[in-house]
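For reference, the structure I am asking about is given below.
For this view, one protein chain was removed and the others were kept in their places.
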Amino acid sequence: MRFKNKVRWALLLSLVLLVTMVVGCGNKQDSEEVIKLGFLGAKTGDVANYGIPGEKGMKMAIDELNAQGGILGKKVEGIYEDNKGDSKEINLIAQKYITRDKVVAMVGDPCTGLTKVAADIAQKNQVVIFSAGATGAGVVEIGNYVFRNTMLDTVAVPVVVDWMLKDKHWKKAAIITSIDNGYSTALTPIFKEELKKQGATIVLEDTIKDKETDFSAQITKLKGANADVLVFTGYYTEAALIMKEAQKQGLNISLIGGDGLYGQDLAKLGGDAVEEKVILYCGFSTDQPSPETAKFLENYRKKYNEEPDMFSAQYYDAVMILAQAMEATGSSDPKVFKDELAKVKNYPGVSGQTSFRADREPIKSPVFLLTIKDGAFALVDKIPVKTE
Amino acid sequence: MDAFLMQYIDPYYLRILVLIGINIILALGLNITTGVTGQLSMGHAGFMSLGAYTSAILSLQFAAPFWAALLCGALVAAFFGFLIGIPTLRLEGDYLAMVTIGFAEIVRVFFLNFEPGGKAVGLSGIPQNTTFGIVLLLVIIVIFFNARLLKSRLGRSMYAIRENEIAAEACGVNITRIKVLAFTIGAFLGGLGGALYAHYMFFIRPQDFAFMQSIELLNMVILGGMGSIPGTILGAIILTIAPELLRIVAEYRLLFYGALLVLLMIFRPNGLLGDVRIYDLRKRWMNKEVGA
Partner (left out) sequence: MFLEQLLNGITLGSTYALIALGYTMVYGIIQLINFAHGEVYMIGAFVGLFLVAMGANIFLALLGAMLFCMLLGMTIERVAYRPLRGKSSRLSALISAIGVSIFLSTLMALLAQTNTRSYPEVISNRTFNLGSLELSVLQISILAVAAILMIGLQLMIQHTRLGKAMRASSQDLDASYLMGINVNRIISATFAIGSALAAAGGVMVGVYYHAVWPYMGMMAGLKAFAAAILGGIGSIPGAMVGGITLGVLEIMGVAYISPSYKDAIAFGILIIVLLIRPQGLFGKKIVKKV
């Protein structure tokens, strides 16, 4: 009897699951009336602090578009699923957006690897994907439906290294990589190559891991290395903690890094340990903003009562660039408007001026060098980049 | 076959089905080690990543045929399963669990530093040869062999070790051989699942095979019912679908998922189908038909 109950129980459960699955996903909406955009990013899990601001930027862009009457007179609707920063999830979500929700484009993901998973599916189904954060190699090569809106490290790093050597005379660099961070692992070789090319010496190479809090051993080593500057290729949380530890151990050194360091938490976590000591490059500055950025800042602060970050700006821009391309071609068919996207030149976005090269790689100009002053990002220098 | 199916089934569901299939293969492997033989392994993702990376590198760098990449991935994982099986002779219970966790972490750190594997950036552009048809075929083969295995002398010896090691030894079961074998077979299936995963996802990176992945697989085995093939399959199905279904509660999804695990364990402490054997199931089914 017990056994029969078990089997019955199991059958019942599977039935319930199946029914919920069919019913839960059965209600299809007519996709002709609205233009749908899918959000890619994590809202929970350990990379959620890159996805959540992105979602806010995207929502704001869509609200603004709808307030002006939508795209091509149709209402714009965003769909915001949470991918937890997990490959399996983004794989399913991308497919769901395309075949069930009938989106015309997906915006995201902040992470290069996950963007590739979604990009492969988007390319096969001929839907546009516009990443607002993927900086690593091999993304737009996946196909002609794949775009991104980020400052490329291969473009920015030569400019930054030149500045380091000429303006600051920092000749001896130490490099710290975050070993389990794809962004950092990809950025380090770019920095190393450029430093060598321009004649700097690398006195110490070391690694940390993301979300670790104890960097005492690395800093103790760094103290003995006698470096002029520390190049750190990871994210802002770890950068702040590294500087805290350096301060604790009485080491006075500047830290330089990429736009992965751009987050309000850098100043919040780092406190006076990062004041005018951390320098980062990015395509976005809230200090001396362009008119577009100033308007975005004002609206964002009003709407969310907090400071936007790079991801909110890039997601916002991505939606707006998509809207512009659809308006220009008069079509919301990805097959049509994708070609218009590739032609974008000098788009005055809130995250910097964006152009696409012939290979569809974005060029953002100028490169902003920022530091922390009085707990906020402050402009150090503004260096233009040639678009071709 | 996939193109044909896509006319009738939404590709989104097809993807879920493929994922369920891969998880069934992975969980059935772990079921042999942990569910049947009772050797707690909390590092199954380590075997999975060995299979995934081996097969992906073979496909990408050497343009190996798909079946060869699958087989090599599974064999490399099986070899490491054999190595990890050896400490089981001296260790047991949670000490063994710690060794398996340590093993999986070492494998992950290895791949984080492994240049041909792309380090933390991962490997992308892996040919997507894992289709629904292939997964379905492999799932059927794996279930069939699993069922035969558990019914055989070897399988019964495995159950005996789980129930009482000393008594089993006294009855003439060669504990050493069978424990190592249980790890090797489990790892083989882990590697096979990993290889399928790599050729399904297009992209792999070391963090896909972190500790949580091992735990997820262990959840499937225990939730379904330790040592039961139908149970493990059910566990794999439920835990693959649950996160997708729970999308309706948006950001509270994982809250519900966690609570679901606790509740299921409270109401079904021995798993959903604890120790229900596939052959019993068939027998019951037949009897019922005869009775009707």
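Each chain gets a letter, A and B, in the order it is written, and its residues are counted from 1.
By our rule, contacts are C-beta pairs under 8 Å (C-beta built on N, C-alpha and C of every residue); 3 or more make two chains touch, one makes a residue touch a chain.
Since the structure is predicted, the reported quantities are computational estimates derived from the model, not experimental observations.
Which is it among A:56, A:96 or A:244 that touches the chain not included here?
Of the listed residues, the one touching the omitted chain is A:244.
Have a look at B:61, B:113 or B:174 and name the one touching the chain we're not showing.
Selected residue, touching the omitted chain: B:113.
One chain isn't shown here. Among A:168, A:197 or A:268, which residue touches it?
Touches the omitted chain: A:268.
Could you tell me which of B:24, B:48 or B:97 touches the chain that is not displayed?
B:97
Footprint of the hidden chain on chain B, which residues?
Residue positions of chain B that touch the missing chain: 40, 87, 90-92, 94-95, 97-99, 101-103, 105-106, 109-110, 112-113, 164-167, 170, 211-212, 215, 218-219, 222-223, 226, 251-252, 254-255, 257-262, 264-266, 269-271.
Which chain A residues touch the hidden chain?
44-46, 48-49, 52, 179, 206-209, 211, 213-214, 216-218, 220-221, 224, 237, 240-241, 244, 247-250, 265, 268-269, 271
To be clear about the criterion, only the chains that are shown with their structure count from here on.
As a quick test, compute the distance in whole Å between the mean CA positions of chain A and chain B.
Once rounded, the distance between the two centres reads 34 Å.
Could you list, by residue number, the parts of chain A that touch chain B in their complex?
These residues of chain A touch chain B: 3-4, 6-7, 9-10, 13-14, 17, 20-21, 24, 43-44, 81-82, 84, 86-89, 91-92, 95-96, 98-100, 112-113, 116-117, 120, 136, 138, 178-182, 184-186.
Please give the residue numbers of chain B that touch chain A in the complex, ascending.
Its residues touching chain A are 10-13, 15-16, 19, 112-113, 119-122, 124-125, 128, 201-208, 230, 234, 237-238, 241, 243-245, 247-248, 250-251, 253-254, 272-274, 276, 280-281, 284.
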